[in-house]
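Just one protein chain is left out here, and the rest sit where they should.
Coming up: subunit A.
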């Protein structure tokens, strides 16, 4: 089962290596890991999607917590949350297929962000279902390149993964 963890870490050099090293060393499965700074530049936020049963997840949380740079961990999978991923896809497009691709882009509420001689770049954001769906729909045209950010996520409503919340 996939779990989404929201993790606040000190924005110190090496912190990503510490976290990712912990996962590989202890044999935990990372599905995706996205990281960026928060409104406080000394603190970064990681969204980690990890695969495992409850027992694995408990160890993941506890081992992460042991890292001195890790300040807070929330498992938000079972709570109401928003999650998004950004994807950009370069897809083959000639004059015949172009309009068909544009229709698909519309249906997925994605955007075309670049037009080349024989390619288009499509950008979309959304939950993994939508992003995967778009990728599938564009596959028949020939995908030249894909870049995905991995998932970022946040609790809905008043609850938050922040330092002043407990």
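Keep in mind that, in the parts below, a contact is a pair of C-beta atoms (placed from the backbone, for glycine too) under 8 Å apart; a residue touches a chain by one contact, two chains touch by 3 or more; residues count from 1.
We adopt the following convention: contacts and distances are computed from a predicted model.
Q: What is the missing chain called in its UniProt entry, if the choices are "Acetolactate synthase", "Anti-sigma factor antagonist", "3-hydroxybutyryl-CoA dehydrogenase" or "UmuDC operon-like protein"?
A: UniProt lists the chain left out of the view as "Acetolactate synthase".
Q: Write down which of A:55, A:78, A:96 or A:117 is the residue touching the left-out chain.
A: Spelled out, the listed residue whose C-beta touches the missing chain is A:55.
Q: Could you list which residues of subunit A touch the chain missing from the display?
A: 9-10, 13-14, 17-18, 21-22, 25, 55, 58-59, 62-63, 65-72, 163
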